[in-house]
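Shown below is the structure under consideration.
With one protein chain removed, the remaining protein chains of the complex are shown where they sit.
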Amino acid sequence: MGSGIREVAVVGFAQLTALEDREHNEVELIIPAVQGALADAGMERHEIGFTISGSCDYLSGGPFTFVSGLDAAGAWPPVKESHVEMDAAWALYEAWVAIQTGDVDSALIYGFGKSSLGDLHEIMGLQADPYVVAPLWPSMVDMAALQASAFLAATDYTESDLCAIAARSRRAAVDNPYAVRVEDATAQELLARPVTHTPLRDSDIAPITDGSAAIIIATREIADARCERPAYIRGIDHRVDAQGLGLRDLATSASTKLAAQGAGVSNGPVDVAEIHAQFSHEELILKEALGLDDAVVVNPSGGPLGANPVMATGLIRIGEVAARIRSGSANRGVAHASQGPCLQQNLVCVLEGDQ
Amino acid sequence: MTAPLMQHHILEYPGGYTRSVGPAVGRYLSGLRDGHIVGVTGSDGRVLVPPTGYDPVTAATLEDYVPVGPAGTVTAFTWVNQPRPGKHHLTHPFAFALVRPDGSDTAMLHVVDAGSPDAMSIGMRVAPRWAPARRGYVTDLEAWVPLADGETPVPAPPNTNEDVSTEPVTGIVTPISLAYDINAGVAASKYLRALSEKRIVGQRAKGSDDVYVPPRGTDPTTGAPTEIEVEVGQVGTVTTYCVVNIPGLSENSPEIPYVCAQILLDGAHTAWFGLVQGLPADEVRMGVRVRAVWADDPGPDARSIKWFEPTGEPDAPYDDYKAYA
Partner (left out) sequence: MSALRTAVIGVGQTRHVVARHDVSIAGLVREAAEEALVDANMDWADIDAVVIGKAPDMFEGVVMPELYLADALGAVGKPMLRVHTAGSVGGSTAIVAAKLVMAGIHERVLTVAFEKQSESNATWGLTVEMPFSSPLVAGAGGYFAPLIRAYIRRSGAPTHIGHLVAVKDRLNALHNPKAHLHLPDIDLATVAESFLLWEPLRYLDVCPSSDGAMALVIGSEQVAKNATGPVAWIHGTAMRSEPTMFAGRDQVNPLAGRKCAADVYAQAGIKDPRKDFDCAEVYVPFSWYEPMWLENLGFCAEGDGWKLTEQGATAMDGDIPWNPSGGVLSSNPIGASGMIRFGEAAQQVRGRAGDYQVPLHTGLALGHAYGGGSQFFSMWVVGASQPQ
């Protein structure tokens, strides 16, 4: 899929999270993210060529949540606009495609969701086959735990390796003001806590998080004028696997591997990776599929184990990598987004600053 | 600050989703009803269970059904300590597991009723425990149960469900009920609280005179928050309307026929959807002036305004409200 013809960079990013936001509705959650991303990019609303969001009606318990979400985007005069019922990382992909066609030069992408309103884990279980799986009501955690079980059985990894990931993520999250779950605990301390969903502990499971995020992307012409060190998208690709858990080798992620190849992860050194692992074991599976070695700093933000505003979590991975490139603390990084039961669908985005 | 406004919400299609299942799933569910497990041969020769209608590699249509099982092997599991009533069909703790039936190359997601997590292990042998009354549903295979060395699976007992057809299964009904606690948000909470005081309070953004009623938190033309509260009149003009002759699905729906109107309250810049009562449906007209009629016990809820009724004033001239219709 390659790098596209037009160079496109992340020039603005903002996010907003809360463990359980009882105050704001979705529209009110989006406003600061959109305004923040615009401010970060130094752009006005009317300068944006394309607007797109990612959200899930089922999180809010009624149809057409994204319709009211548009109220936060300032869509007047009428805007070129679209919506995906996907994590907003895929909205960013659609925006990148729109820029590639030459129709627009910049885009505002936002994702939002309030996981706390309903039972997120039960709701996402309804992504499963509606005839032979969903009627048994496995939750998304149950299905993830099945993958963890299969993964540990197929590899030399143990539960303590999962706890090590959880411990590192919680510690990294201490420095992230948007993390909702932080803790300075050792892997041993976590390992001593009860298993809640064999073989997973609460610390292996991303917290319920309400939140939103917004990103501005733009062509080089705009990016270089507005931004001291834009984070250029060098490659972006996404792939899907078959859903049936029995149809896949759960110890690996074939779709991530393909997307990583398409995005060109191995075309250069990787300084940092933000991986959309909602469960500890997923990080191990994904790191392998992405072809990242141990020198790569993984999830310095704390990752989804620190904050998981579903439908924005993947977009935030792109924002976090871009922020590190823009600040100069990294030169080349990999952002990964995922959705669907047991990492069914995966997106990989390679970002880089100018040398 | 006052406590946030929350309301419980159940999302449920009444009676459950009516799913037609097609040939592959139909074959599988018919098999379960009849006490056996059916798989399908994929393009690469692998046997897939449950039978997918379509090859996961080539997308070709698959129709070569083969019997598998009855015994199987657990390839992954997770223990469920607290079954969820109304969702999980087992009421005591159980395991979700991937079970590969003998003769199959893939594992299926189902439940194992093993009594205790200590009884679970990867590689353990299991056999189906069939529901006595089967209807062509995935829980006809009630659970997989541990199978000791040398033990043979117990065949399905005769189906005690006398109502069931012996024809192939073509459809199922799946109830889905999801519970939410929805919060109103900052803007709506202010507005709803004012309703409980029989006041209608809209909002506008800084730098704009446009008053939004009900407020949704932003001026959608700019995305700016509407932080300034403006009380508007309780009298307004019907800008347009329709007479509804079909009953709503909700028990709260008004009796038909009723008039649903867009009403521009004095001082507001967006029309409000409201009921108009107090004059026959065929006498409602664009431009008629109406006032809010409050519920006896108004609370922080849109239902605090029961409906609008005519004020008896002369109708508003079309030019006064046509920009809002």
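Going in written order, the chains are labelled A and B, and every chain counts its residues from 1.
Operating definition for what follows: a contact is a pair of C-beta atoms (placed from the backbone, for glycine too) under 8 Å apart; a residue touches a chain by one contact, two chains touch by 3 or more.
Keep in mind it's a predicted model, so treat the numbers as computed, not measured.
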Statement: Checked against the full complex, the residue among A:T17, A:Q35, A:S68 or A:S212 that touches the missing chain is A:S68
Query: Among A:S115, A:T198 or A:Q345, which residue is in contact with the omitted chain in the full complex?
result: A:Q345
Field: Sites on chain A contacted by the missing partner chain, in the whole complex
entry: 1-2, 4-6, 51, 56-58, 61-64, 66-68, 70-71, 75-86, 90, 93-94, 97-98, 100-103, 123-124, 126-131, 134, 237-244, 247, 254-255, 258, 339-341, 344-345
- request: Spell out, residue by residue, where the missing chain touches chain B.
  value: 5, 7-9, 11, 13-14, 17-25, 52-61, 170-171, 174, 176, 182, 184, 188, 192, 210-212, 219-221, 239-250, 252-254, 257, 260-262, 269-271, 273-275, 281, 286, 301-303, 305, 318, 322-325
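Convention: only the chains that are shown with their structure count from here on.
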- request: Give every residue of chain A touching chain B within the complex, in rising order.
  value: 21-28, 31, 34-35, 45, 58, 60-62, 68, 70-76, 117-119, 122-123, 126, 128, 130-138, 142-143, 145-150, 153, 196-200, 242, 244-247, 250
Message: Applying the document's contact rule, which stretches of chain B touch chain A when the two form their complex?
response: 4, 6, 9, 11, 17, 19, 21, 25, 28-29, 48-50, 52, 56, 75-81, 84, 87-89, 95-98, 100, 106-111, 117, 120, 122, 137-139, 172, 174, 176, 178-188, 216-218, 220-225
